[in-house]
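Left out: one protein chain. Kept in place: all the others.
Showing subunit A:
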Amino acid sequence: ATCPRRWRPPCASRSSGSASASPCPTRRSRWAQRLSDSRRPGAVVAPGTPRRAQAAPGPRLGCPRPRGDTDSRAAGPLALARDLLAEGGEPFFVLNSDVICEFPFAALARFHRQHGGEGSIVVTRVEEPAKYGVVVSEPDSGRICRFVEKPRVFVSNKINAGLYIFSPGILQRIQLRPTSIEKEIFPAMAQDGQLYAMELQGFWMDIGQPKDFLTGMCMYLQALRAQHPEKLHSGPGVVGNVLVDPSAKIGANCVIGPNVTIGAGVVVEDGVRIKRCTVLQGARIRSHSWLESCIVGWSCSVGQWVRMENVTVLGEDVIVNDELYLNGANVLPHKSIAESVPEPRIIM
């Protein structure tokens, strides 16, 4: 499957089976990270209960699915998987993989059962609704009246958060052709009074772009601080919210954080400074380097005295030589970087 351009590096070489590269030790976060890290382009479809959804080993379905207001074709694959999804007559979740929030699956399933309609979508409040397509719903029941694309006057401040639950009945509405679930299916469901909106509590972020991914990671860690502070790392040299896989090794005299996620098997050598970064499984950061606002891909090796900042993204298995400066570099997988990148650019 192809990936959206904007997120090329970390995913370009990853097949969908490699989602185990999660950097997060917790199940919930692993789930979320898996989705965002592997940037599984297809709709995530997990049959059955919320519990099963969480434990699901990753989708068997996948298709290019650019998010947001680009042409969406997410519905087609649902038709493809019709038999699987209709099995047992249970409702199923559908998720956009490039959003992050606290994923209120249980609440969503409860809400769905209560109203008895065909579909429920999670909505989140935004400050500037004119930038988005908004959802207009009845205040008490949540029943959706209509969708308004980029409203010129205020009609609602709630937007589609990309988390859904559907009863198998929805499958009747979908044909086996590229279909936008948001543009073609939802309006019809709303018209029939079959679609309900549940408002999301807590944070939400579209993490389709690396810059937003990092912001989403910060929000996620902040939520973790509130709900499961014991999952966060602490100790000398740890600043703020930091998530470290137990199998990762961190050297002496490092200062890590705030807002850092370090994946399984990562080695951070002595004297390294990391803030606001995601370091994926198997990467190595050599001594005295300084990283801020970066995503370091699986099995990368970052040399000594390297400085990386300003949303530098390294694809899988990238090698950055010693003493280089990478400013906003977007490096495709398996590259070896031997020269500094003083201004943001893509390294192919």
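We take it that a contact is a pair of C-beta atoms (placed from the backbone, for glycine too) under 8 Å apart; a residue touches a chain by one contact, two chains touch by 3 or more; residues count from 1.
Definition applied: contacts and distances are computed from a predicted model.
> Assuming one chain is omitted from the figure, identify its UniProt name from "P-loop containing nucleoside triphosphate hydrolase protein", "GDP-mannose pyrophosphorylase A", "RBR-type E3 ubiquitin transferase" or "Exosome complex exonuclease RRP44".
Options "P-loop containing nucleoside triphosphate hydrolase protein", "GDP-mannose pyrophosphorylase A", "RBR-type E3 ubiquitin transferase" or "Exosome complex exonuclease RRP44" narrow down to "GDP-mannose pyrophosphorylase A" for the missing chain.
> With respect to the chain omitted from the figure, which of A:Pro151, A:Gly193 or A:Gly271 is a touching residue?
Looking across A:Pro151, A:Gly193 or A:Gly271, the contact with the absent chain belongs to A:Gly271.
> Looking beyond the chains shown, say which of A:His112, A:Lys158, A:Arg173 or A:His288 touches the absent one.
Touching the chain that is not displayed is residue A:His288.
> Of the residues A:Asn157, A:Gln209, A:Gln222 or A:Gln304, I need the one that contacts the missing chain.
Of these options, the touching residue for the absent chain is A:Gln304.
> Could you pull out which residues of subunit A are in touch with the chain that's been left out?
Where subunit A meets the chain not shown: residues 253, 270-271, 273, 287-288, 290, 304-305, 307, 309, 323, 325, 342.
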